[in-house]
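Report on the following structure.
What you see is the complex with one protein chain gone and the rest in place.
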Amino acid sequence: MFEQIAFYFFSVLTIGLFLVTVFSKNVLYAMTSLASGMVVIAGFFFLVGADFLGVVQLIVYVGAVMALYAFGMMFFNVTKDLKEKNTSNIWVMIVGVTVALLMTLMFVGAINPDAIYASLPMSDKMNNPEAVGMALFTKYLVPFEVAAIMLLIAMIGGIVLAGKKMDTSLTNIEDEVLQQKDAK
Amino acid sequence: MEGLVYIALFAPLVSSLFAGSFAMTSKKQFVGVISSFLLFTSFVASAILGYHVLATNEAIHVKLMDWIVAGDLNIPFGFIVDQVSVTMMFVVTLVSTVVHVYSIGYMDHDKSFNRFFSYLSAFVFSMLVLVMSDNFAGLFIGWEGVGVCSWLLIGFWYHKADVARDINPSISPSWAANEAFIMNRIADLGMLIGIFIIYWNVGSLQYDVVFNAIPNMTQIVLTTAAIALFIGAMGKSAQFPLHTWLTDAMEGPTPVSALIHAATMVTAGVFLVIRANPIFEVTPDVSYFIAALGTFVAFFAASMALVNRDLKRIIAFSTLSQLGYMFAAAGLGAYWIALFHLGAHAFFKALLFLGAGNVMHAMDGELDIFKMGGLKKKMRWTYMYMGLASLTLAGIPPLAGFFSKDAIIETAFNEGSLILWAMLVVTAGMTAFYSFRQVFLTFHGDERYHEFGIHPHEMYKYVLIGMSPLAILAVIAGFFKDGFNDFIIKILPNYQMSEHTHHLALYLGLIVLAVAVSGIVLAYIKYNKGLVRSEKTENSFIYKLLANQYYIPNLYEAVISKPYAELSKLMWKNVDMKIVDATVDGIAKVLYKSGDKSRGMQSGNLSNYLNWMAIGAIVLLVVAILSLVA
Amino acid sequence: MIGLNHYLILSGILFTIGLIGVLRRRNLLMLFFSTEIMLNAANVAFAAISNFYHDLSGQMFAFFIVAIAASEVAIGLGLLILVYKKENTLDLDDLASMKG
Partner (left out) sequence: MSNILTILVFFPALAGLLGFVIDKNSTRVYGVAIAAIEFILSLFLWMNFDSLNPTFQFIEHFPIVKDFGISYYLGVDGISLFLVVMTTFMTLIGMMSMTIKEDLKNMVITLLFLEMTMVGVFLALDAIMFYFFWELSLVPMLYIIGAWGGPLRVYASVKFFLYTFSGSLIMLVGMLFVAYSFYSAAGAWSFAITDWYALGFDIEYQFWLFLAFFVGFAIKVPMFPFHTWLPYAHGQAPTIGSVILAAVLLKMGTYGFVRFSLPMFPDASVMMITPIAILSIIMVIYTAMVAYAQEDMKQVIAYSSVSHMGIVMLGIFAMNSEGISGSVFQMLSHGIVSGALFMLVGVIYERTHTKYMSEFGGLASIMPKYALVFGVMLMASVGLPLTIGFVGEFLVLIGFYKVSPILTILAGTSIIVGAVYMLALFKRSFFGPVTNEANRKLKDLNANELVSFIPLVALVIWLGIYPKPVLSIIDNSVKTTLSIMEQKAITPEAKEIIISKNSKEAK
């Protein structure tokens, strides 16, 4: 009963928040609703017993990613509303609804649950974080390490990219240099 | 003896290579002398071989080496010297030796003197290969070889420009050469097919094997083989409808006309029929067709000779006509008579041509007999030679032509084909008329050449002496008829007249003789005094028809050459360029255009790309679902 | 009772919302947001499947997806800042310099 109530409540909440993100003209609103949506998603994780994932979701997404966005946005002018030539809604709706229908069809209609077997079965002896830990450091050790290296590279990359010649435009310089060369 | 065979065969080749090595240098007298000497060597070797064959009655068979060996096919370079081939060798080497000697004088002023001897000797070599080979493929080597040499020699003065057909019916030497080559090629295809038929039914191309296998072959195979081989013979011997090249071939130097287009090469077709007589023997229908065609050509060619004004062309038509006689004899089964006439004809026709060459030399290349006349004062020897040769041609006893030609006409009577007989008799009269028309117009009557500022002179002495063997043979060859009969029937079927014909022989002979003499008399009455031209006759339809060779060259031009050229152009410009190639380019264009059109997709706008991606995702999802459902 | 299908349908709806965002918006930053939504939608599905089939693999996948999303944001934002510095806009319509 609790699960049902929680599911529907969270569902309505996420859908609403994400709709705001997608349709809002104001970047700040969009970002705020996205961050709130992420929190609710973490709720779903707790709901399906993926406690560790829920925590990771909160820390990484809500903590790190949204903080990054917040910092990033300081470089942009976010006070004004966005002026975009949005793709025609009918078209978007057609594509979106088709995708939704197709996916539903696939999930609901086509998957044969009997044919699915767990390749990494959960055991009742361990709680979730423990089980995740066991899996990560045994079977998924190499991917885990690779992911770590990737994150490190991403961090360095992010810093280098964002910190590069912050106050001059590369394109303009090259154009000027080129023009000077042409003039000669 | 084997050595002699090779000497006879290869001496001309050596001569050709020797002369050829000087081909690009200026005239050297010794080239002609040495070539002639080598040819004489070949002649002596042939004569000794002839004596050997006569004495022992044994054919000499040699094998030089293998030529083509593939699958079951095995063609050697094998040579056989038997009664037939040795007769041909004798005739060919004799005439060519004389012609070589003659050419030293005739080509005196030509800057391509050395080249000429090279070609001429190469021709003799090819001709010897043709007659000496012991298989059909070897024969074909010689067959094509003489074709090429003829092409080279007709086009010897290749630098002359093309002119309209009205001015010179042969257009130009190079045009005539190509015409000869291509017409021969048409016939050669027939010959090749004949060879194929024989190979696939016998498994060999050796004469002896093939002839031994004849009883095992079906009639239809034999008939097709005979037809195919005869088509080959028609081309080389210029039988209707492949005859036009022969008169055009007169563009070549006169010694060439004497050797190739009178005495030797054109008789190759007759030789083939004689050589392959076992095949023609068992195909009476084809043989009768040969005889009928031969008779027709004899008459047809003689009719064109009646009105022609060109000295060499008249002789060329008479060659054509005499070839018709030979085919008539061969077709009627009198192979040895055909061979005998072939030999006799070679002597007197070569003599006639060489005489014509003397006249041409004297007249600075002028060939129109209407512009000559009264030459006998200046050119006594030539007059005698040509008169003698014409008498022989007309068939006046006791000269060689009488014996051979009379025998052919008698054969036609003997076979009961009275139509053929009648036509051959009439032709004999026409022959006599046109040869003496030519002799009288050239040597008798008023001296018309003065108007054209020509100063005729007699040919060199050594040339005239060199021609004498031909003259002697033209006179005496007829007396060897019975001896030749005994000699040749060892290998060819013996043809004997029936009892009935034998009784009538004297009367038949007299009829022919009477017709011939009346021809001569007619010519004498009409032309002895000089040229009397009558506008009315020359404008008559018949005269024009004959003078234009029945318009056959024009017909060929209009029906074959022109349409072929047009069609070729059409094939290239329209079919190849506009259909075949355009289709390919069309396909390429479609691809290019579709790429060009779909380039719009590449707008550079990420949002558009994302839309496309979504569509792609939808397609993938559909595929996934369909595959899951299936 | 909430079954797997509920979660999957929810995930589908969220994904579609993200997709609509991707298709509709022209602002690069908004595109990033939409992508995050789609990633999260997938994560929900993974976690749910993991739960209902008692298989940890789903959670593992989701875990790595989170890692990838994090690095993507780090690099992506860096690039966005560069683009903004150069072009002074994040609107895709103004950034179509790769036209073929």
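Each chain gets a letter, A, B and C, in the order it is written, and its residues are counted from 1.
In the analysis below, a contact is a pair of C-beta atoms (placed from the backbone, for glycine too) under 8 Å apart; a residue touches a chain by one contact, two chains touch by 3 or more.
Small disclaimer: the values here were computed from a predicted structure and weren't measured.
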item: Touched by the hidden chain, restricted to displayed chains; value: B
item: Residue of B:79, B:116 or B:140 in touch with the missing chain, whole complex considered; value: B:140
item: Residue touching the undisplayed chain, where the options are B:159, B:457, B:529 or B:544; value: B:159
item: Touch residues of subunit B, complete complex, unshown partner; value: 23-24, 65-73, 137, 140-141, 144-145, 148, 151, 155, 158-162, 172-175, 178, 181-182, 185-186, 188-189, 192-193, 195-197, 199-203, 216-218, 564-565, 567-569, 571-573, 575-576, 580-581, 583-584, 588
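In the analysis below, only the chains that are shown with their structure count from here on.
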item: Inter-chain pair with the most contacting C-beta pairs; value: A-C
item: Distance between the centres, which are taken as Cα means, of subunit C and subunit B, whole angstrom; value: 93
item: Inter-centroid spacing, subunit C versus subunit A (mean Cα positions, whole Å); value: 4
item: Multi-partner residues of subunit B (at least 2 other chains); value: 607, 611, 614
item: Per-residue overlap in subunit C, given as positions that touch at least 2 other chains; value: 19, 23, 25-26, 93
item: Interfacial residue positions of subunit A with respect to subunit B in the complex; value: 87, 91, 95, 98-99, 102-103, 105-106, 109-111
item: Residue ranges of subunit C touching subunit A (in the complex, touch as defined); value: 1-2, 4-10, 12-21, 23-27, 29-30, 32-34, 36-37, 40, 43-44, 47-48, 50-57, 59-60, 62-64, 66-75, 77-82, 84-87, 90-91, 93
item: Contact footprint of subunit A on subunit B as seen in their complex; value: 607, 611, 614-615, 617-618, 621-622, 624-625, 628-629
